[in-house]
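Removed: one protein chain of the complex. Kept in place: all other protein chains.
Labels run A and B following the written order; every chain starts at residue 1.
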Amino acid sequence: MGSIITLTTDFGLKDSYVGAMKGAILEINPEVKIVDISHAVTPQNVREGAYVLGSAYRYFPKGTIHLAVVDPGVGTGRRALSIRGLDHYFIGPDNGVFSYVFTDAPEETGPGAPRQPINVGEGDLQRLPRGFEAVTLTRSLYWRPQVSDTFHGRDIFAPVAAHLSLGVPLEEFGEPVSSVVAFPRPTPVRGVDGSIEGEIIHIDGYGNLITSIKASDLPDHRVETEIGGNRVKGICRSYEEGEGLLSIVGSAGYLEICEKNGSAAARTGAEIGNPVIVRPLSSLT
Amino acid sequence: MGSIITLTTDFGLKDSYVGAMKGAILEINPEVKIVDISHAVTPQNVREGAYVLGSAYRYFPKGTIHLAVVDPGVGTGRRALSIRGLDHYFIGPDNGVFSYVFTDAPEETGPGAPRQPINVGEGDLQRLPRGFEAVTLTRSLYWRPQVSDTFHGRDIFAPVAAHLSLGVPLEEFGEPVSSVVAFPRPTPVRGVDGSIEGEIIHIDGYGNLITSIKASDLPDHRVETEIGGNRVKGICRSYEEGEGLLSIVGSAGYLEICEKNGSAAARTGAEIGNPVIVRPLSSLT
Partner (left out) sequence: MGSIITLTTDFGLKDSYVGAMKGAILEINPEVKIVDISHAVTPQNVREGAYVLGSAYRYFPKGTIHLAVVDPGVGTGRRALSIRGLDHYFIGPDNGVFSYVFTDAPEETGPGAPRQPINVGEGDLQRLPRGFEAVTLTRSLYWRPQVSDTFHGRDIFAPVAAHLSLGVPLEEFGEPVSSVVAFPRPTPVRGVDGSIEGEIIHIDGYGNLITSIKASDLPDHRVETEIGGNRVKGICRSYEEGEGLLSIVGSAGYLEICEKNGSAAARTGAEIGNPVIVRPLSSLT
């Protein structure tokens, strides 16, 4: 249930798409609080939308409903989902946009539990993580009377979110599913020399390069980070330490490469997917 | 009345203009829910603002108050209006920003009713459509105590909207008017060969080209669409059908030209006002 609905989309802020979606929600539940996470996800970039949602949802109160509509496959056979897990609700297309949410699921350690999530390639089907429930949105009773081919955000996802916020049980919206589309989480690789190789998973609006390497992957702060021919010594605790490029553990818990009062993306020319290597400083003498 | 106020402006998101306007509303009615439709209308582009408002307002609950401030004539003699019609309220300058709302008025079919809206040129005065009521905002009692020459959004429109949301009757804000400024709606022209010629009325943030041709204007889906030397066969039901440019009936009910995973605007170089021709495929042999 919950009385907050968040929105993460690639609709941009120039057009009325976000407004129409909010109207469609408020027509059903005029009391619900709607909060924007972002509408400036790069158009059709499902992975970026997944990162943005994954780095924000957990700060909201339990029971919050998160609507994520980065949906290049709208109008095709791709499924529409409503999901419950980690004390939050999620609504959107079944195209990988919830991948980072799924990686927050507690690891399964029971007998026979797989040690790795079941996913093979890019955006393949995987088993719904433990503790999650999901249904496909098939009950048109909860949609707008007329559904356009191109705007399920307004015509299906928004009204379903509004009905969910009014207390309609998840199970009412359609049939349960046991597998969902997810991108494999980029997992850093550890070398025999103690180095860790990860990759850039996101570039934020400041030009900070967010890597797949988590704080818990790092032995300590006596390391050197290499990105595209640049080498950065140590790990800072603020953007004002050092000069030029610096490494820092960012607010989402990942190692980031930043530039003091500037853009590390502009300085390095780095792009999402580029490799990042962290080496212990002691191994460099 | 209503407890929701929507905002459509060209104020941008960099400055504090939107914030000041929201403050001015909340100072009078701290309980009202304020919803952004868009603040990224191209500066001074009244037609674009009219399209954005016109494609969003109907999704909000009945009684919603829509504030539209694209107002290059602020401080001149242009009138300020508060309007009731189609179960919604509209507040803003009398400069054509409500044109698309007026075209949603039911057509008048009674004896002597004109078949065409009374408008001659660009943004001329037309008779207030049937079922609408409007007043000019002249009662300064409902304004901020000090009114700047350049920001009636904050000093006149916002407080009037707030008072309206508190239940002050429309008639209280000023004298009734019977005519309003409106742009003529671009009407597609049908050729003797069954072709339909319309024009581009909006380009959205994805680069989709929205035309003046409505789904109901089309005979069926066996057509070819021509835009700036490009020819597109058929009409798709999703952005993932076909390759390159495609035609689709968009979420506002208009024929759109799109590019799969790209921008049709960038591909074609098309601009608002450019002609679009739809021909039956059978006539092409």
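Details
Here is the rule we go by: contacts are C-beta pairs under 8 Å (C-beta built on N, C-alpha and C of every residue); 3 or more make two chains touch, one makes a residue touch a chain.
For clarity, every value in this text was computed on a predicted model and none was experimentally measured.
Here one chain is not drawn; of B:44, B:140, B:187 or B:282, the residue touching it is B:44. Within the whole complex, the absent chain has one touching residue among B:4, B:18 or B:161, and that is B:18. The set of chain B residues touching the chain not shown comprises 11-24, 26-27, 30, 34, 43-44, 72-76, 148-151, 154-155. Taking the complete complex into account, residues 3-4, 6, 8, 13, 33, 35-41, 52-53, 55-61, 64, 204-206, 237-241, 248-251, 261 of chain A touch the chain not shown.
Keep in mind that, in the parts below, only the chains that are shown with their structure count from here on.
Note on chain placement: the centre of chain A and the centre of chain B lie 34 Å apart, centres being C-alpha means.
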